[in-house]
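A single protein chain has been removed from this complex, and every other one stays in its place.
To keep things simple, chains are lettered A, B and C as they appear, and every chain counts its residues starting from 1.
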Amino acid sequence: MIETVLLTASLLLLVILITGLMRALIGPSLQDRMLSIQLLGTGGVALLILLGLLLDIEALVDTALVLALLAAVAAAALTRREKRHD
Amino acid sequence: MIELLGSLFILASLAFFAAGSIGLLRLPGVHARLHALTKADNLGLGLLVAGAGLIGGDLLLALKLLLVWLLVMIASAIAAYLIAGHAMNDREES
Amino acid sequence: MEITLWHLLDSLLAILLLGLGWAALSGTDLKRGVVLFMAFGLLLSLIWARLRAPDLALAEAAIGAGLSGALLLLALRDKEKSENNLGQPGFLPGLASLLLMLLLAASFALAYVSAVTGHEGGRLAGLAFGNLEQSGVSNPVTAVLLNFRAYDTLLELAVLLAATLGILALGSERRPFRRPGVLLEGLVAWISPLLVIVAGYLLWAGAHAPGGAFQAGALLAAAIVMLRLGGMRSDHLPGPLVQRWLLVGGITAFMLTGYLASFLGLVFLQYPDGRAGLLILLIESAAMLSIALSLGLAYIGGRPSGWENRSSRGRSS
Partner (left out) sequence: MGEQKQQGAQFMILTQLIFGITGGLLFAMGLRSALVRESLLARIIAVNISGAGVFLAFVAIAYRGLEETPDPVPHALVLTGIVVAVSATALALALRRRLDEADDE
């Protein structure tokens, strides 16, 4: 019973994430696309937690932690500017 | 009973994720989208973490989940600020 | 054949991955391609989780969703001569490559279907699980990496070293970033130590749970990337001599352990009874540092300035 609920929730979540990813496809700006990646990051954390319960793998929560940390690194990497010569 | 409550939390969290996703698609301009997204997905993840903690029924697991949620909240708030600042800079430079 | 909700989830994941891959490969906007490739890596990590491969999910979350994205974003800053001509190939080459692609995919699929549905044959999995108790660790993936197939891992570290040497030989480092704002400085200040802690945890956990030198090394590299983004200059890393030793440390630890075994009358890289767990942890620690520094130097983009100052000082004195 609970398995069906979790599985349905994962499916719906994935559909929601696919909807959000349309923004990564159409843009138009780089920041718009990056927001879409941020949504996929948070949604990915959520999906990993659900899969961890469903498949009974506790380490997937560790993976969720790593994903959350690296999403912040990616956002920082996007927005940094180099020192300029001029 | 606890499982039922957990399921309700998880299903409710989906509504917030959906709101964030639709906001990202429908709202005009980076800054408006930013608002919709960060609020929705943080609340959504919070509810989902609560539900998963109830269903998992393990204190250590619940603590780990709480840590993940806190991290995502702080990280996504800062990321949102950085992306907003970057969008402003682009506008000034062009 | 019964089709369940699981298969629906699998199909959705697979279609999304294909769609993202296609979108990242098509189109003329390189920025779009890079961002979509980052989404591709993130999704791949979820798929590893779905296929019960948490070790891979961890590594992909650190590398696919983070490090390679950061590397590509940095590369976007370099201008490219041929960027105008990203478009479609001419009619004949386009058709030929499309046919080639279909042929390849079809033969791949054919081989795959017969491998999955055909006779089970002798699989290595049984062998691996059967000997797990003697391997010194209880995580089967770590056992394969550092015990049963230790040769492969040794050579893999050699490949990594070769790639790093290539990067170091190609030029000096990129310009460091501008001074960050207060908020980013704050982010760097709390996220880098956290990355180091999680790396240490994964290294330790790798013996009995998903994790190990590769995941831990990738996270440490992410810490270097984060510090770099916060304006760190390369002379804040350990000195050039220490860096060189750290780079070869993983291979050195591996080889020394191997020769130790030969010296004790065992086969090269065969661990003495009862000591396997400790030796594996030692090798993994050295390998983690090598991997971290290799990937970190890749982000820095070439020889750190300290390496060159040293030789020029020698010349001027």
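General observations
Keep this in mind: contacts are C-beta pairs under 8 Å (C-beta built on N, C-alpha and C of every residue); 3 or more make two chains touch, one makes a residue touch a chain.
Computed from a predicted model, the values in this text were never measured in an experiment.
Only one of C:102, C:242 or C:264 touches the chain withheld from this view, namely C:102. Residue positions on subunit C in contact with the hidden chain: 1-4, 6-7, 10-11, 14, 17-18, 21-22, 24-26, 30, 33-34, 37, 40, 44, 47-48, 51-53, 55-56, 59-60, 63-64, 67-68, 71-72, 74-76, 78-83, 85-86, 88-89, 93-94, 97-98, 100-102, 104-105, 108-109, 112-113, 115-117, 123-125, 128-129, 140-141, 143-145, 148-149, 152-153, 156, 159-160, 163-164, 166-167, 170-171, 214, 217-218, 291, 294-295, 298-299, 301-302, in rising order.
Following the convention adopted for this analysis, only the chains that are shown with their structure count from here on.
Viewed as a network of touching protein chains, the structure reduces to a complete graph with every chain in contact with every other. Chain centres here are Cα averages; for subunit B and subunit C they lie 28 Å apart. Shared interface positions of subunit B, defined as residues touching 2 or more other chains, are 71, 75, 78, 82, 85.
Of all residues in subunit A, those that touch two or more other chains are 34, 36, 41, 52, 58, 62, 65, 69, 71-72, 76, 78-79, 81.
On the subunit B side of its complex with subunit A, the touching residues are 3, 6-7, 10-11, 13-14, 17-18, 20-22, 24-25, 30, 33-34, 37, 41-42, 44-45, 48-49, 52, 55-56, 61, 64-65, 67-68, 71-72, 75-76, 78-80, 82-83, 85-87, 89-90. In the complex of the two chains, the subunit A residues touching subunit C come out as 4, 7-8, 10-11, 14-15, 18, 21, 24-25, 27, 30, 33-34, 36-37, 40-41, 44, 47-48, 51-52, 55, 57-60, 62-63, 65-67, 69-74, 76-84.
By the touch criterion given at the top, residues 181, 183-184, 186-187, 190-191, 194 of subunit C touch subunit B in their complex.
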